[in-house]
Each structure stands twice: as structure tokens, then as C-alpha cells.
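Here the structure is laid out as C-alpha cells; the discussion comes afterwards.
Removed: one protein chain of the complex. Kept in place: all other protein chains.
When the chains are written out, they are named A and B in that same order, and each has its own residue count from 1.
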Amino acid sequence: MSLLEVQDLKVHFETDDGVVKAVDGVSFAVEQGQTLGIVGESGCGKSVANMTILGLTRGPNAEISGRIAFEGKDLNQLDADELRSVRGNEIAMIFQDPLTSLHPFYKVGKQILEAILTHQDVSKQAARRRAVELLGLVGIPDPERRMDEYPHEFSGGMRQRAMIAMALVNDPKLLIADEPTTALDVTIQAQILALIERLQDQLGMAVILITHDLGVIAEVADQVNVMYAGRIVEAGTLDQIFYDPQHPYTWGLLGSLARPDRPRVERLSQISGQPPSLLAPPQGCHFRPRCPHAFDRCTEVPRLEVRAGEAGHADRCWLSAEQKRALRLVEGRIGLEAPAA
Amino acid sequence: MLRYIIRRILWSVVLLVICSAVVFAIFYIFPTADPAKLRAGRAASAEQIELIRESLGLDDPKHEQFLRYLGGVFTPYKNEEKGVDGPFDLGTSFFQNNTPVSEIIFDRLPATVFLVSGAVVIWLAIAIPVGIISAVRQRSLLDRATMITTLAFISAPVFWLGLVALYLFAQDVGQFPIFPGIGSYNDAETFTGKVGSLILPWLVLAAATAAIYARYLRSQLIDVMSEDYIRTARAKGLSERRVIWRHGVRSAITPIVTLLGLDVAVLLAGNAILTESVFNIPGVGKETVTAIGQSDLPLIQGIVLFGAFFIVIFNLIVDILYAYLDPRVRYQ
Partner (left out) sequence: MRLKWLRLLVPVGALLALVFVLSSCGGDDGGGDGAATTGVPEEFAPVTAAPDGATEGGELTVLAAGDIDYMDPGAAYYTFSYMVMQATHRTLLSWDPDDVEEPTPDLAEGEPQISEDGLTIEFTIRDGVRFSPPVDREVTAADVEYAIERSTLPGVANQYVATYASAIVGYDAAANQAADDPTGGAPDIEGVSAPDDRTLRIELAAPPKVAIARVIAQMLSLPVSAPVPEEYAKEFDAKNPSTYGQYVAFTGPYMVENDSETGELTGYTPGKEIKLVRNPNSDGDATGDFRPAYLESIEIQEGFTDTASAARKILSGDGQVNGDFPPTPAVQKEASQEAEAEQFQLPNFPGYRHIALDTQAPPFDDINVRKAVIANSDREALRNTRGGPLLGPVATHYISPGFPGFEESGGLEGFGLDYLANPNGDPELAADYMRKAGFESGKCEGAECEITMVGDNIAPGKDTAEVFKGQLEDLGFKVTFRPVDHAIMYTRFCSVPEQQPEVCPNVGWVPDFRDPQAMLDVPFYGPTIDPENNSNWPQLDVPEVNKAIEEARLVEDEAERAEAWAEVDRLVSEQAPAVPWIWEHYPLVQSTDVAGVVNLYNASWDLAYTSLK
């Protein structure tokens, strides 16, 4: 049994302008100790899908369906109180901007203590010891003193470390990291990713890493889901996605990635156009309006299934295996561009 | 911090001097009634008017009058002939039975302080829960009803609201004689009597502000509840109550402190004028009207200085309090 199994998750929001289908039938699984990378542009629903796992998108305007099985129990069926005992406890989450994600008025230590005391019946002293220990573990020097400082006194990287410490205080089985490095500069990014990897090894937890940056995925992920406009368009192992991408959208992502292990090219290919409005997504394949290889059939919705890839490598593209192999090469590397006429 | 406070206080004195100068200038630049003529009466000859102008010190060069005034207020300057006995001498009213200005202000201040402090308690007691509930139940029927009601209270002129309150509930002129009516504050001998007499004025004065604060708190809280740190708090598994109160309200209420400090200062400085007038509460605001009506320069000066003093002091308190409430703006 997978640690987490999401099946046909749909998250629709009712707004004054209509129904926003932020997540439109997403299924994936995370295994014990594994790292799942979810990649996609902002607004593709990757954050919403993951926040929904913790019930953070619940609200009067939200309509949520599907199954979110965590260790066999469906989180989607739990009431608010039951769900709270899972949040920050068995499943923890860290966010993109570590400054705005910490409460500016409370000391960092106090915020960590709060996380411990919410789920554990321990004394304040014990909780404090635990917090200091965790701050040390995530690599914050002089943790005892830093406990009594405010978030604005921390640097960006230190804040994210503090966030991670706070997420880990209750030994979660799953850590959802939502763009954990986006707001940080490049050297710090690498440190944080390394930290997450180290902690994962040390603590044996599973990680869902949400990012728009394939480079980040390349560093840490075992499995990768590529999301586009509320749907997963391609899912496979890291190697499958990077070396045998099946979906034109993935090609586009890969094409826009500057890779130090490949020779520099003149220009990075860009995906032209804008992601579709989730209020009125295009019929059929959501990527169709931006896809230079779209054809008649694309007005039908392709299911996410193994098509041209190896076993376990699924995608949602009607192109044939040959077409995919031929079209994804641009100037000798993977990219998304219309073939020269 | 101490140095900061001292620096602020010194600046305040400069500010008060500037305020006096402005009042003084306004008094002479804009048409005000001539106090010497008012005192002299309609049958007075030019000589009599001149004599009175002299005894009021209004015949001296303007800058001399102003420096003499400043000297009396801020320095130990004494001048027997002109009746200046500094420091802290705000002068003597031109009218009002020749009473010293400070005596008049200190006599009026307790009523205003009592009126304002009670109203503050009421408006906060109403605005905070209403604002929070509306924000939490955003777009609910309750929220919509509250917002419409508050809009009505904000739009209603205080004077009108006061009269409605009186003609409905005052014991003297009301349809349902429940609460003490006009002038009952002055009439009441005991503390409880004064409290009773202030119930209607408190409600009237608090109504509009409570409504404004409720709406303000609501919009603040709605903004705050979409902050990232609220998401973090929820993700930590905190109860919704704790998320709202410890994380949401704590942030949303902080700007209210600034608002409150200034509102209280301005009310103490005489802005409770309409409520004081309707209910005949002998406070600073009412005195302002009288002073302006009589062109009673020393009294106007005194009230403005006092008002400016309150505003300056409350600003300082707000700044210090804000630094305490929001660690990000703490001073070095």
C-alpha cells in the first residue's frame, strides 16, 4: 500500500465569474521514503492539489471530490477536527516564501513550540528542547539563542530552515514542500534541497516537492508528475521524464531549462502563449492551444496512461510514439517548436 | 528608546509652539469678531474700546502679544502689568467671568475624558466581536446585515442620532423614558448618577466609530486571513479558533491601535463637540464653540494647545505601543 494515494481528485471553486476547475481529476501515489516531484507553471493546480490533501482548501465555495488515501484512510472524508490531528503531525507542509509564512509578530521558537504542543502532550521544557534540537538539526547555528528571535531577524535561508524544523517537530511521515526554494537565491536553494534530502534519509519520510523548476526536480525527485491546467499530463520516474519525455508540454519545460551538462545553445525555446483560464479551459487536451503539434484528435481528452513510454511512464498526448520521438528534437536537443515547414 | 522618547517630546514642544503661531495667525488673518468691541458694548466710544483693547493686551504689536503668550506658557516669564505668570500660564479668558483659561479647561476636561473613555470601551466592545464575526462569516447573511447596519450608523449625523436617542429614550423628552436626558450629567451628583447620564451619549458617540472600527477590523481580518502565515498556522494543525484569534486577530488588530490612539486624542481635544452639545455635557468641545463664538483668543489658544498636546502625546503612545505590538518596527 502506498503511503499516499490520490485518486481522481477534483477541486472546483465557485466564484462570481463561474466555476474554476483548479484541479480536474488528478491521481498519483507517494511511496514510503520516496520523493515525488510535481512540476508545472504557477496556477496549474499543483499547490491547490497538495493543500487539498491537508484540507486547507476547504471552504464554502470549494467543491472537492475524489479520494485522498493516507495510510489507507481517506482524508477527504475526515471532519475538520480529525484532519487537524493529521496536519503538522503525520503530514507537514512548508511553503514558498519563508518570510510571509512565519507570523511576523511571534518569536520563531514560540511558533515551533506551538506546533509541538498542538500535537504532543509534553511539557513546555521538553517541547523547547525538541525545538532547539530540530533547529540544530536543520543547520541553524546557536539554536538556543535563535529561538528567541523574530522571523525578520532571520535571513531567507535561515527562515526556510526554521520552517522545515517546524514542519519536522512531530516526525511527519510525509512532508509536502511547496516551492521551498523559489524565494531563495541559488546557493541557498542548493543548501535547502540538500537539507531536505539529508533529512529524508535520516528520518525516512516521504516528500512531495512542488516546483515550477525542473532543475530542482532533477536534484531530488524519484518520481515526477508534470501538471498542466489542473491535470497531470505526464508521470514517470525522473529518468523517464528527463530522457524520454512523452508530452509536448514536458518538452517545452525541458527546452527552457539551461542544463550545465549540455552544450549551451543559442536560445532557450519558450512555450508561447499563456496557460488557459481555468474558468473555461479548452476542450480536449488543455495544452492544445499552445501546442505546435496539435491536430484534430486533440479536441478529445486523452487519458493519463502508458502510451509510448516504458511501464509506469504515462502521459496524456494523442501523438504516436514515432511522432513524439521525431517532434521532440529541436536542434539536437529536446524542445518544443513547430517543425520547419 | 528613552532617547527616542525625549527627542519626541522636545519635538512636541516645537510642534505646540507652531500650533500656537498658527492659531494666532488665523485669529488675525481671518475675520474674527473684535473682542474689544464685544466687551465694550454697543454704546461704547472709540476711547472706551481702546481702553478695553489695551486692558486685553490687544493693542500691543502682534509679535509682542505672541511672544508674551509663549513666554507665559513655556517659560517662567512674569509680567504683573499684563497679568502673565509663567510657566504654564495659558492666560485669562476675555469673557467667562475673567476666569483663567487653564481653570476653564481643567474644569471641562473630566466630562470629556469620562465621555470619551466610556465611549471607547463601548465602541471597542461592539466593534471587535462584530468585526471578527463578520470577517469569519464573510458573505453570510449575518455579515451582510451587519455591514448594512454599520453603514447606516456611519452615515447618520451624530447630531441627528443624538436627538433620535433623546426623543426615544430620555427621561425628560423621550417617548420611552428610560435613560437620563439632556443636561443630566451636570445634574448628577454621584458617580453612578454620572454613569447613568452618560449611557445615551456614550452610545451615540460610540455608534459611528464602532461601525467604522467593525468594518475596518473586518476588512483587516479578511486580508490577514489570506496571509501565508495563516496557511502555515492551519497547516500546523492549530484549531480554527486559535488560528483566528492568536494569528489572525493579533495581526488585524494592530493597525486599530493607531486608529484608536488618534481617535481618542482628537475626541479629547474637543471633537466630541456634537455629542456634548446635544446632551449638554460641559466638556472641552462645547467650550470650543463658546470660545470661537466670542473670539476669545486666550481660550481658543488654550484649547488648541491642549488638543495639540493630546494629539502629540497619544501619537507618541501609539508609536511606542506599536513598536511593542509589531516587533518589525521596534526602534534601535
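Methods note: contacts are C-beta pairs under 8 Å (C-beta built on N, C-alpha and C of every residue); 3 or more make two chains touch, one makes a residue touch a chain.
From a predicted model like this one, the values you see are computed outputs, not experimental measurements.
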What shown chains come into contact with the chain that's not displayed? B
Residue among B:48, B:102 or B:138 touching the omitted chain: B:48
Options B:9, B:22, B:173 or B:329, residue touching the unrepresented chain: B:173
Of B:86, B:181, B:261 or B:307, the one touching the omitted chain in the full complex: B:181
Among B:20, B:65, B:150 or B:294, which one touches the chain that has been omitted from the display? B:294
Could you please point out the chain B residues that touch the chain left off the display? 31-34, 37-46, 48-49, 51-52, 54-55, 80-81, 83, 92-93, 95-99, 104, 107, 163, 166, 172-173, 181-183, 186-187, 277-278, 280, 282, 286-287, 289-290, 292-295
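We adopt the following convention: only the chains that are shown with their structure count from here on.
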Interchain centroid distance [CA atoms averaged], chain A/chain B, Å: 54
Which positions of chain B touch chain A when the two form their complex? 139, 227-229, 231-240, 247, 250-251, 254, 325-328
Which residues of chain A touch chain B in the complex? 51, 54, 56, 60, 80, 84-89, 92-93, 95-97, 100-105, 114-115, 118-119, 150, 152, 163, 166
